[in-house]
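A single structure is presented below for examination.
Coming up: subunit A.
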Amino acid sequence: MPLRQLRSLAAAVAAAVVSALPGTLAHAQGQPEILIGALLPLTGPAAPVGLEQQQGVQFAVDRANAAGGIRGRKVKAIFEDSQAKPDVALLSFNRLADLENVPVIITAFSSVTLAIAPLATRKKVVLINPAAQSNKLENASPYLFNTIPLVKDETSAITNYLVNSLHKKTAAIVYENVAAGIDGRDDFKKAFEKLGGKVVAEEPVEFGLTNYRPTLLKVAAAKPDVAFIVITQGHPTFVEQAAQVPGFPVGAGTTFVNPLCCYAGSAGWYQSAIKSGIPPELEKEFNTRFGTKSMGFFAREYFNSTNVALKAIDHLLGKGQALNGENLRAAIFEVKKFGSDIANITFDKTNTAARGVDIQQYTADSRKILATEEAK
Partner candidate 1 sequence: MLFLQLLVDGLVSGCAIGLVAVSFSLYYSTTRVFHVAHAGIYTLGGYLAWYGAMQGIPFAIACALAVAGAAFAGAVIQRFLYDELERREATPLVMLIASLGALAVLQNGVAMLFTPNILQFPNPWRTRMLDLGIASVSYAQVLVAASGLAAFGALMWMSRRTLLGRRIRAVASNPFLAEITRLGPRSVYLAVMAIASAMAALSGIMVGLDQAMQPYTGVLVLLTATIAVIAGGIGSLTGAFVVAVALSVLQNVALILMPGRWSIAATFALFVVFILVKPEGLFRKR
Partner candidate 2 sequence: MTLEVRKLTAGYRNKIVITDVSFELAPGSIMAFFGHNGAGKSTTLKTILGALSPVEGEVWLDGERIDRLPIPERIARGIRYLPDSRGVFPDLTVEENLDVVARMNAADSGARIAVADVLSMLPLLEARRGSYAGTMSGGQQQMLAFGLALLGSPRCILLEEPSVGLQPDLVEMLFGEIRRICAKHAISAILVEHKIASAMAISDHVLIMNNGAVVFDGPPAKARESNFWEFF
């Protein structure tokens, strides 16, 4: 590269750095901002999910600030990209913890959360996991709070219903070939076989690919009573292609498959859903803010989990304690019950929230609740 070009590149980088500085230094003066970190996959194949999660966090922060902040202090969310990769996440975690000194980080993805959990313990930073359900998250760190039941708990609810109420005896599993999908597959298989059912096919779909036909055909050919589905992406396409496969059985899944609902092709399918409501006016506000058609599962959970963090921070500041991870962790256990329009989350001794689980069935344009299993 000629020197002139190199120099102008250097100038551009310098200008960008300088222009960004006032923003990061702002909280050094006056009433300091409350900083919360969010470590989300903003790039790569997982980015669609990450962006929805980001909207949820931003929505909660915006609403808190619109209501005057937390005890008069503005809240700011600092987003870091994890690319859904552990080593990238590690650096991003350290940035948030060391440079920004955030007391709490909202995370996404089991792999990322598992990778940074030991660090969070060491540095006393609270992690809030609103959506990852890997069973390994249960005891990963005393500083890690899962605001969602882990996959085994939720899976057992839907499996019970499938076997005991619907008398399904054989099942096929369609799973995404990533950690969440594989955990879901294994948990379902364990739960289903324990209740006397038989798994007749296990077929993966590759993350980020959208041709499900061969998998669906193979599942249909095994002629199971029900197809248990664990995918986190591409739901409309999945339903569309399932509808094109003659003899595809009724589908069932957990919260992950929420977006399967409400298509002609998925009418009659079942899912368990972590009990979470959404007041229409709130969803409308969200949609106006982000130009979306609905407030998806991830947006809701990340919104709600951000509010959990904010509520605990509010509690902490109310007691006049210093805002740090250690105090925040204690504050979460002190508050214990985090009720909201979206969900009632309780941390009772354990780091994983107990939440009610609904069993829903879809029609072509809506869903109805068939049964509810309350939190134990």
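Criterion: contacts are C-beta pairs under 8 Å (C-beta built on N, C-alpha and C of every residue); 3 or more make two chains touch, one makes a residue touch a chain; residues count from 1.
How these were chosen: all candidates are chains of the complex that A comes from, given by their letters.
Being a predicted model, the structure only gives us computed values, none of them experimental.
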{"item": "Among 1 or 2, touch partner of subunit A in the complex", "value": "1"}
{"item": "Interface residues, subunit A side, partner candidate 1 - complex", "value": "43-45, 47-48, 51, 177, 202-206, 208-211, 213-215, 217-218, 220-221, 233-234, 236-237, 240-241, 243-244, 246"}
